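One protein chain is absent from this view; the other protein chains keep their places.
Entry: chain A
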Amino acid sequence: MDTADFRRELDRRLAIIEDPTHNDPAAKDMPRGDWIALFAGCVVLIGAALAWGYPW
């Protein structure tokens, strides 16, 4: 694809994405519950690993 083709295809895609009716499920941010689960999981796992395996 040469530069002109690339630019044309890019413009086509940006026009679709910038259309107010365009709906992409990936644009929705990760739910707050996922962040809480991630944080809690990390704290538990790191805490357990340190308690068990750190040479205190």
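Please note the rule applied: a contact is a pair of C-beta atoms (placed from the backbone, for glycine too) under 8 Å apart; a residue touches a chain by one contact, two chains touch by 3 or more; residues count from 1.
Rule of thumb we're sticking to: contacts and distances are computed from a predicted model.
Asks: As a check of understanding, state which of "Purine-cytosine permease family protein", "Carbamoyl phosphate synthase small chain", "Na+/H+ antiporter subunit A" or "ABC-2 type transport system ATP-binding protein" is the UniProt name of the chain not shown.
Replies: "Purine-cytosine permease family protein"
Asks: Give me the chain A residues in contact with the hidden chain, please.
Replies: 1, 5-6, 9-10, 13-14, 16-20, 22-31, 34, 38, 42, 45-46, 49-50, 52-55
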